[in-house]
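Let me give you the structure first, and then I'll get to my questions.
Every protein chain of the complex appears in place save one, which is left out.
Order of writing sets the labels: A, B and C. Residues in every chain begin at 1.
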Amino acid sequence: MESTLPIFHHSLPLQLRFNDIDLLGHVNNSVYFSFYDLGKARYFEAVKAQNIDWKKADVVVANVNADFLSPIYSGEAIAVQTATVEIGNRSFKLLQQIINTETGQVKGICRTVMVGFDITAGTAAPISDDWKNALCRFEEKELRKNP
Amino acid sequence: MESTLPIFHHSLPLQLRFNDIDLLGHVNNSVYFSFYDLGKARYFEAVKAQNIDWKKADVVVANVNADFLSPIYSGEAIAVQTATVEIGNRSFKLLQQIINTETGQVKGICRTVMVGFDITAGTAAPISDDWKNALCRFEEKELRKNP
Amino acid sequence: MESTLPIFHHSLPLQLRFNDIDLLGHVNNSVYFSFYDLGKARYFEAVKAQNIDWKKADVVVANVNADFLSPIYSGEAIAVQTATVEIGNRSFKLLQQIINTETGQVKGICRTVMVGFDITAGTAAPISDDWKNALCRFEEKELRKNP
Partner (left out) sequence: MESTLPIFHHSLPLQLRFNDIDLLGHVNNSVYFSFYDLGKARYFEAVKAQNIDWKKADVVVANVNADFLSPIYSGEAIAVQTATVEIGNRSFKLLQQIINTETGQVKGICRTVMVGFDITAGTAAPISDDWKNALCRFEEKELRKNP
C-alpha cells in the first residue's frame, strides 16, 4: 500500500446512533462499514458534482480491506475521509479513514477496490473516461497508472 | 383493543444478530420494529400465497403501536407471530407479538394499521377485495366490519 | 391526544445512511424508530444536562405509538424534535416528530410512554423528583398531572 496517507479533499462528519454501540460499549465493527459506505456515496456525489442514480451505477465494490485501529466511543466527534489513490483501466482504489476530529486519532483505515460494471449486461466493464476525469479533477492530480 | 389475543396462524422464528444487542445487554428497542416488519412481510406473502412486489404495494403502514413488555437477551429462541384482527374499507389492523418460543413469555406486542394506497396517484385508496378475501381466507374467519 | 403540538425546545438534525433507504426508494419504516430513539437519548442528556449512564437508567420505554405521515427520501434535510407533554407518578409521555427542516413537512409523529424502573429490583418504580423537576425545567412549564 501507499507509504503515506494522501491529502484528503473529502471529509464527512458522522452521526452516531444509539444502537451503533454494542454490548462492549463501543461502536460495533459492522457499523464502520456503514460509515465507509456513506463516506463513499457522498464522495462520489462530490466527485461527479451531482446526485447519482445508484440503480444505474457503472461502478461496484469488488473488495473492501479494513484495519480496525481503535474503538469509537459514544460521544466522540468522528468523521470519515475519502480519497481516490489509483486509477486503472478496469478498477480504481479508494482510501478512507475514520478519525476523531478533535484529537486526530485514526479509528480505522479502509481500502476499497471499485470495478467498472455494465449494468445492462451484468458484467465487468472498463472504467469510463467520465469517471477517470472526474476523479483526477477532484483529487487535483494524475491518478491513472497508464494515462 | 381486543380483550383476548387471537389464534396466530403465522409464526416466524427470528435470528438475532450480534449488533442487535445494545450496551444494555439486550436487544435494542429499535430492532423490535425490524422484527415486526419482517414478520409482516412474510405474513403478507403467506396470505397472498406469492412473492409481493413491494414497489407496487397497494397497502402501506399508517400507524404502529408497540408495547415493550420484557427484554430479549442474546441466545433466546424468539419468534414473531402475526394475525389480522379487523378489516375496514380503507384500512385493516394487524396484531403481532414477539415471544420466547421455549417459555412462551411475551416480549412485545404490536398493533399496526395498514391503509390502502394508490401508488400511481400517491393517495389513500380503499382496501381491495383481493386483500380482504385473502386475509379472511388465511385467518379462517370473517374480519370485515361491514361485510 | 393533545389537540396542538407543543413548542419543541429540542431538535436534532439527522444524518441519513445509504442503507437506510430500502428498495422502495425511501427511508425504511424501521429506521424511523432509530431516529426517535436517538432524539430521545439526546433530549434526555439535554434535560439532565449531563451524559447518562444508560446501564443504570431508571426510566424505560413502555409503549411507542408512531404515525407514518410521509416518506423520507435520500437527500432530504430532516430533524427529530422531542418534548415531554405530561408527567405522572409512574410514567411520563414524550411527543416527537420528524420533519423536513427546509419545508417544515412532518414525516412522522411518535408518542412514547416512559415508565420508572428500579434496575436493581427489576421492577416498575415511581418517576423520581429529579426527573420530574428536570423535565419541567427544560420544558419551561408545569407538566405534572398532580403537582
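In this section, contacts are C-beta pairs under 8 Å (C-beta built on N, C-alpha and C of every residue); 3 or more make two chains touch, one makes a residue touch a chain.
Predicted, not measured: the structure shown is a model, and the values here were computed from it.
Trainee: For the full complex, can you list every visible chain touched by the one that's not shown?
Mentor: Missing chain, whole complex, touching shown chains: A, B, C.
Trainee: If the hidden chain were put back, which of A:29, A:74 or A:91 would touch it?
Mentor: Hidden-chain contact among the options goes to A:29.
Trainee: Counting contacts across the full complex, list the positions on chain C that touch the omitted chain.
Mentor: Listed in rising order, the touching residues are 18-19, 21-25, 28, 30-31, 74.
Trainee: Would you write out the residues of chain A that touch the absent chain, in ascending order?
Mentor: Residues in contact with the chain left out: 23-25, 28-30, 33-34, 37, 54-55, 57, 60-68.
Trainee: What does the interface between chain B and the hidden chain look like in terms of residue numbers?
Mentor: 13-15, 17-19, 34, 37-38, 41, 51, 75
The working rule: only the chains that are shown with their structure count from here on.
Trainee: Centre to centre, using CA atoms, which chain is the farthest one from chain B?
Mentor: The most remote chain is A.
Trainee: Can you name the chain whose C-alpha mean lies closest to the mean of all the C-alpha atoms?
Mentor: Centre-most chain by C-alpha means: C.
Trainee: Centroid of chain B to centroid of chain C, CA atoms only: how many Å?
Mentor: 23
Trainee: Using mean CA coordinates as chain centres, what's the chain A-chain C distance in Å?
Mentor: 33
Trainee: Residues of chain C touching 2+ other chains?
Mentor: Answer for chain C, listing residues that touch two or more other chains: 34, 37.
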